[in-house]
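Showing chain A:
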Amino acid sequence: MPALLEAKGLTAGYGAAPVLHGLDFEVEEGGVTALLGANGAGKTTTLRAVCGMVRTTGEIRLGGQSIAGRATEDIARLGLAHVPDGRGTFMELTVEENFRLGAYVRRDREVQADFERMWEWFPRLRQRWRQQAGTLSGGEQQMLAIARALLLRPRLLLLDEPSFGLAPLIVQEIFAIMRRIREESGVGILLVEQNANLALELADRAYLLETGRIVVAGPAAELREDEAIRRSYLGY
Partner candidate 1 sequence: MSATDRIALPLRRPATALAAWQRSALVLAGLAAALAPLWLLESFHLFQLTMAVIMALAVLGLNIVTGYNGQISLGHGAFFAVGAYATAILMSHLDWSFWATLPVSAVVCGLIGYGVGFPALRLGGLYLALTTFSLAVAVPQILKHKSIEGWTGGVQGLFLVKPDPPAFLPLTPDQWMYCMALIVSSVCFLLAWNLIRGRIGRALMATRDHPIAAEAMGMDIAALKTQAFAVSAMITGLAGSLSAVAVEYVAPDSFSFALSINLFVGMVVGGVASILGSLFGGLFVLFVPNIAEAISKAAPGVIYGVILIAFLFLLPDGFAGLLRRLAARLRRASP
Partner candidate 2 sequence: MDGLAHQIVAGIATGGIYAAVSLALVMIYQATHHVNFAQGEMATLSTFIAWSMIEAGIPYWVAFFATIAISFVIGAAVERLLMRPVQNAPVLTHVGVFIGLLLIVGNATGWIFGYTTKLFPTPFESDKPLLGGLVSAHELGSTAVTLAVLSLVYLFFRHTRLGLAMRAAAYNPRSARLVGIRVGWMLALGWGLAAAIGAVAGMMVAPVVFLDPTMMLGILLYAFAGALLGGIDNPSGAVIGGFAVGVLENLAGAYVVGTELKLTVALAIIIGVLVVKPSGLFGRVVMSRV
């Protein structure tokens, strides 16, 4: 069976200067893949490349179907949800409207059921239902962003630093929810994270990026155990 997401020889960049130099990586069906690396290694660009927000060359396949060079909205419609840096919630709209937008492309009858599932996973969002997203706390906004992405019923979820700028307790809460998502929804996740420790706990595969190249790839458990990698790249 092919992997859910397969990238081969992926390059991408802004303007003339390439940021990624030929990446190969995969996300298994229902698996969690972590992309690690220092600031400026190209993690965010990788996510943007996958969902068509920057120009790319090379191959990207989602469930065997090529998505390279397609428009972001078409890629979303194929079942790829992205929680970008800066979260990508609609600040001016209410929580409810953000939910509805999350399910914008869906025509099935289970949207309401999915709303209820999100309320269960993120009870705080239910309390804020009619509030403007911009008035939510940082943690709540991150939860809203994840809920909004999941409401697409994606096959693959891209998460760009879900812990960014949040208090440690909130980060714990969000990762706990993500473990639950992983177990209950069967969605594949490509996770970019500064906090390597947390990411490797959640992930089953991991790639380490350095200046636009993959320098280490392997099962997350192995990376976590490898003393040398940990010291020289992950810094803990």
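How were these candidates chosen? In short, all candidates are chains of the complex that A comes from, given by their letters.
Points worth noting:
Everything that follows uses one rule, which is that contacts are C-beta pairs under 8 Å (C-beta built on N, C-alpha and C of every residue); 3 or more make two chains touch, one makes a residue touch a chain; residues count from 1.
In this text, all values refer to a predicted model and were calculated from it rather than measured experimentally.
Touch between chain A and the candidates 1 or 2 in this complex is found for 2 only. Against candidate 2, the residues of chain A that register as touching in their complex are 51, 53, 71-73, 76-77, 81-82, 84, 88-93, 97, 100-102, 104-105, 148-149, 152.
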